[in-house]
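Heads up, one of the protein chains got dropped from this complex, but the rest are sitting where they should.
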Amino acid sequence: MKKAKFVVVAAMALVFLTTGFGFAQTQAQVKEWRVPFLNCLTGAIASIGEYLQWGAERAALEINQAGGIKGKPVKVIGVDTALDPQKGSVEMARIVEEGTLVAMGPVPEPVIMAAMPIAVENGMASVTATTSYEYAVKFFPWTVSWFPPTEQRLGELVAAWAGLHPDMKSVIQFVEPYGPWPGMAEAHVKGLTSVGVKVMPKVDVPSDAVTFGPLVVKALEQKPDGIVFVCNAEKIAKIIRELKSRGWTKMDRLLVFSSGDAPELYATGGADINGVEIYNYINPNLDTPRWNAFKEAYMKAHNGNQPPSLSTNYYDALYMIKRSIESTAVTGDPKKFKEERKMIAEYMANMKDFHGIMFNWDMKNGVPTNKPTFIFSIQEGKKKLVKEVKP
Amino acid sequence: MSLALYYYLSITAVNILMSWALYVPYRMAHLHFITVANMAISGYTAGYLVMALNVPFSLALAIGFLLGGVIGYLVSLFIGDAPTFAVVIVGFTFIYITRTVIENMPSVGGTMGMFGLPNIGGSPSVHRFVILGILYGLVVLVGFLIHRFDHCSLGRAASAVFVDKDLAVSLGIDIRKLGILLQTFSCTLAGGCGVLYGFIYRSFHLDFFTFHLVGITMTIIFVGGYSTMWGTVLAAPLLYGIPLLFPPEIASWRIVIYGALLILVLVLKPEGFITRRSVYCVEGFLSRAQKKLNNS
Partner (left out) sequence: MQVLIAQIINGLSLGSIYVLLVTGFNLLLLVAMIIHFSYPQVVVFSMYITWVVLQLTGNNVLLGVLAGVGSSILLNLISAPLFQKVMKNRGEVDINSTMVLSLAMGMIITDVLSHSFNRGLPIAFPDQISQSTPVLRIGLITILSGQVWSLGVGVVAVTGFFLLLYKTRAGRAFRAIAEDPSGARLVGIPLLKTGLESYALTGVLGGIIALLLATLLGSASPGLGEQVALKVLAVSIIAGLGHLAGGLVVGLLLGILEAVAQGYISGTWSNVIAFVVMLGVILMKPSGLFGTKL
């Protein structure tokens, strides 16, 4: 009997010691988890940077209210790159050397190109949650892509849109030459032609265009049944106004691409964009406590404006980082930065069933595999769901 | 050396060289903004040569310099003695045209940009060492050349043109030839800078070569001082480095601060902080100090 008791006590002690030792090993060694976010807080797209930052800070607030990450609070540190590759590169070098475990950003593409090689070279993950797969893949495995490959994703989507309007036989695109946008336009072409829609020669939109009459006339001359917009949000609104002034009435035959779903579209377009269709990755009409709380907080902080589609990206990115830290042996111990950075990157790249604010998704080798997309109709500045397109 | 320091030093060197590329033609009152277009053309060409044709970096760099020089020479045949505002417009126009051509060329990445330029020497640390070495070697070499230029008859001729073009002509100065020389030099330097700039980042994107760069180099020259080369050496590290230390609330107003600084300097100290007079004072002081040392 005594021997049995001894064995039980010894076993318990062994279990306790092992667990305690294991716990001590993964216990946070930091006072707070600092996550730098390289963002464009000033410059031409500061308005976008502002709500990206807001989303990330909202996530930090929620995480801290729920007890933090491994019991320690998380802090998002906004690092302004001012849309300047010169600044972006120095800031990335600085945060890499400060012993950062994981970062977010940079935003947008020119700064990504200047700064991400530094993160890659130093084996530090930085989540670029607003760029296309074609940019992100160049820096694998030290970032993850927020979107599947463009051609695969968009082809299905615009084909689904064409399916909503079976009488639409021909489509023309307005395309602005910026970053991945021409590639997205090409993906649209493949998707539309796969369902038998004729795609006419695109209308290129110069970046410095101020008036759009000539481009609209060029488009209308070809007598399209539908139009897809792949350009800057403000330009889209102006082109639509020009179309309307020239007699275009079939507003649901106008499709705006995801990057056009920005406050500039609504600020410039106003009532002129009622009925226009738009595709994107978040459904603002979702009715869940988490999303409702996010939406309410956003509207309170932004004069009643609805959260733009990108506002959740870095919110989710921070939660992804949280889960990566909690699910691995990451402690923040400065002596183990190299290994712990790698752990986070590897875990994020193949995370299963991540609970985003809108939906859950899996990552496979840094690429999301099952994110839905949505087609909406714009009515009085709000988006009404028309169709959900599941991969 | 810390990584942040490497980027700070290398980008500062590029800013110094690009500001000198603007300084040299401005000695005869030409604001020669075509240098930014040269950067882009030479940079992308070198990148393509290295990535697609496996040309060694050293040869690509040399081609970058040469290409910049050829373009600068050809353009200067037309604007060597043109009025200042014509030179400005030509520069801006070239920037626009260059951007449009590059964004329509899939072979150099088009609107996406050019990724993954290789490390020179095979490893990141060797790459950084080489780039920094080349950049500061160029700073010393170009600085020497400009110093000699400033102190020779060519420099005096340029000063004469700056002050009074008609008087310069009456003194026998061939403005056109001088303009061709200075603009060609400026574009050659800019071409090489473009190559090095891209290899610092190991990528090229059109937004690396915008009017923003024009604004930076112009601010450096006018705040530092446009009448001597030393103004650039002072202003470039400060104007790039100090905003990096700003707290975020102030950093967000960086462009306004630059603009206000530029206006203040133009109004209160039009020649900039470092003037010829201050350089002469320093040179005199050093000369006296040296004499004292020799005597003792």
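The letters A and B name the chains in turn, as written, and every chain counts its residues from 1.
Throughout what follows, contacts are C-beta pairs under 8 Å (C-beta built on N, C-alpha and C of every residue); 3 or more make two chains touch, one makes a residue touch a chain.
Everything numeric here is computed off the predicted structure, so don't read it as measured data.
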Option from B:V88, B:V130 or B:L154 whose C-beta touches the chain left out: B:V88
Touching residue (missing chain; options A:S245, A:N292 or A:Q379): A:S245
Option from B:A4, B:L17, B:I146 or B:M218 whose C-beta touches the chain left out: B:M218
Options B:S2, B:S58 or B:N104, residue touching the unrepresented chain: B:N104
Subunit A residues touching the omitted chain (full complex): 42-44, 46-47, 50, 177, 203-206, 208-211, 213-215, 217-218, 220-221, 234, 237-238, 241, 244-247, 263-264, 267-270
Residues in subunit B touching the chain absent from view: 26, 29, 31, 78-79, 82-86, 88-90, 92-94, 96-97, 100-101, 103-104, 211, 215, 218-219, 222, 252-253, 255-256, 258-260, 262-263, 266-267, 270
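Everything below uses one rule, namely that only the chains that are shown with their structure count from here on.
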Inter-centroid spacing, subunit B versus subunit A (mean Cα positions, whole Å): 37
Complex interface listing, subunit B residues touching subunit A: 2-4, 6-8, 11, 103-104, 110-113, 115-116, 124, 200-208, 212, 240, 243-244, 248, 251-255
Residues of subunit A that touch subunit B when the two form their complex: 41-43, 46, 78, 80, 82-87, 89-91, 93-94, 96-97, 109-110, 113-114, 117-118, 121-122, 134-135, 138, 177-183
